[in-house]
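What follows is a structure written as structure tokens; I'll ask about it next.
Every protein chain except one is present and positioned as in the full complex.
Here the chain labels run A and B in written order, and each chain numbers its own residues starting at 1.
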Amino acid sequence: MPELLEVRDLRKVFRGRGGHADVVAVEGASFNLAAGESLAIVGESGSGKSTIARMLVGLETPTAGSISVLGRTRGAKSPRTRERRVRAREVQIVFQDPYSSLDRLELVGHVIESALRLNPAVSRASRRQRALELLEAVGLQARHAGVLPRALSGGQQQRVAIARAIAVEPRILIFDEAVSALDVSIQAQILNLLADIRERSDIAYVVISHDLAVVNQISDRCLVMESGRVIEQGRTRNVLASPSEPYTRALRDAVPRPGWQPARSPSLD
Amino acid sequence: MTLRLLSIHTLTITVPATEPKGPRRTVVDRVDLHVERGESLGLVGESGSGKSMTARAVLGLFAPGVEATGRIEFDGVDVLAMRQPELQRVRASRIAMVFQDPRAHINPVRSVGDFMTEGMRDSGVSRVEAGRRAIALLAEVGIDDGERRLAQFPHELSGGLLQRVMIAAALAMQPDLLLADEPTTALDVTTQSEVMTILAEVRRERGLAMLFITHDLELAAATCDRTAVMYAGRIMEVQRSTSLQQAPLHPYTSGLLVSRPDIDLVQRRLQVIPGRSVAAFEAPSGCAFEPRCSYAQADCRAGEPELVLLGSAEVRCGRVDELRGTLPHAVGGPDA
Partner (left out) sequence: MTAVAEAGAPTGRNVASRALTVLGVGGTVALVILVVMLLSAVLAPWLAPYDPNYPDLMASLQGPSAAHPLGTDALGRDLLSRLMFGGRTTLLGPLLVIVVSTFVGCCLAFTASWRGGLTDAVISRLIEVLFSIPSIVFALVAVAVLGVGLLPVVAGLIIAYTPYVARVMRGAALRERRLPYISAVWIQGRSGISITARQLVPNLRPLIVAQAVSALGFAVVDVAAVSFLGLGVQPPTPDWGLMVKSGLDSALRGQPTEVIVASLAIVLFVGAVTVVGDRLGRGVTGR
């Protein structure tokens, strides 16, 4: 049985313009994802984690390497409309900034209904009803369907983005720092919501985050990335409890928690 | 009793109404805070808590339309009553500010050297001497190739380096108080750790006081002597950081500590504070936190609790005596 997602030797180079050197954003990344699993990709800025997310969802094309979903290897070129529609039912994404993730001119209910068009299991007549159900499933109310995004808080807009993403019932849902911009108390609510969603179906998650505590809470396995390379992989609990790489150790040691004191990391300089 | 360095009394800040002829909206509600010389105070809150407005008020930085009442005494003199020239002097030499996004506060077409020496040159220091001092300041924040950095431009420096430059520049005029508004929020976590270490060293050496604004309660409590928690424009709790983390006195503080995911422990579900943060003008009468509080009782709706002194701590909770020592500070209860 093929894995849900297989990534082999993924490489992405951004051509340098105007005399600047080429930037190798991702080099030799390989990993798998099974149905129902949650994989975190951890790293700081410049690690390449966001680039991988964008390649998974088609916003960037790999320079080399392969991405296969359900055994079907994807072409290397930027996908045409028809291919995108097929992929839409495989992979969806929730972005970091809740305030620019929704069309500010579109009513919330319409955002969800528009996404439901892609879902063949939902007939035209039942779209409206399903949209309201989805809103409730993400912790909003039916009345929110009739408002514009600017009437909602950041946390609420992020819930709409999540509802939009799960409307199409994708196999894989990618979260690109999706809780980083939220208040602590809202972050906790959304993390619980994501756990609920995963429990109800066999949807798989790819969680891009720099926050190791979030990663520990919501992922089964994780990849640690530094400067475009995967330096460590494994079950999240093991990687965090006994990291084998100094960088991973430095990352873990830098997370504020009770008893923590900030320190410089001489090993990194 | 020695004069406190910074003493904020009944600070209330209002912003214009949304409708014409509507009432002005309160965003900071009768806040009392103080910072002693050489001490660091963390000011923690979520959106709408009013923490940033409070910090900016200390420097008299108000957007058009924003009004403040109350007293902000810096070394005995009321900042809110100051005229522009005096306020400029205070800003130039007594209180320095470091912002969240350094790139928004530095001129991209001028070199780092120009930026750092401008203030010094204005007060008559020679070019050579100003350059020498700038290099020394950069060394203080851990930038050893100062000579090279002075010639560079802001876009050539990473976020972390640029923030260190901002701190160095803030130290140039030997301030007594540093206001830091989310200085590490936009930085990587390892860079954040470095910057906080540098801040601690620099403060220790100069006896510099700091008011540190952040949404990250753990960060504030780990790096500041005392921590204050704001909600809906009000102070809910102020305590020495170590005891705040071990024995929070306010349900909101407890909620914040407990709802954070843990790096070692995985929970089936996080314990959440239900609902959303509100600003002061959206808060109900009675306790502002009551709608979200799992310890709320009927009395909590009746009237807003006072900020009560409990030893060296201050708490605004009607049930503080009953709840004392029972509020969880981490997953697993108060003794975890």
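Throughout what follows, contacts are C-beta pairs under 8 Å (C-beta built on N, C-alpha and C of every residue); 3 or more make two chains touch, one makes a residue touch a chain.
From a predicted model like this one, the values you see are computed outputs, not experimental measurements.
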Candidates A:Ala161, A:Leu191, A:Ala204 or A:Ala250 - the one touching the absent chain: A:Ala161
Contact with the hidden chain (one of A:Val57, A:Val122 or A:Ala195): A:Val57
Candidates A:Leu102, A:Val184 or A:Ala213 - the one touching the absent chain: A:Leu102
From A:Ala115, A:Ile166, A:Val207 or A:Ala250, residue that would touch the chain that is not displayed: A:Ala115
Which residue of A:Arg84, A:Arg200 or A:Arg235 touches the chain not shown here: A:Arg84
Touch with the omitted chain, as defined above, among A:Gly16, A:Gly71 or A:Gly146: A:Gly146
Footprint left on chain A by the chain that the document does not show: 57-59, 81-82, 84-88, 91-93, 95-97, 100-105, 114-115, 118, 144, 146-148, 150-153, 156, 161, 164, 168
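Keep in mind that, in the parts below, only the chains that are shown with their structure count from here on.
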Residue ranges of chain B in contact with chain A within the complex: 46-47, 142, 159, 188-194, 196-198, 200, 215-219, 221-223, 245-246, 255-256, 259-274, 276-277, 329-330
Partner chain B, residues of chain A touching it in the complex: 44-45, 153-156, 183-189, 191-192, 195, 210-214, 216-218, 237, 240-241, 250-258, 260-265, 268
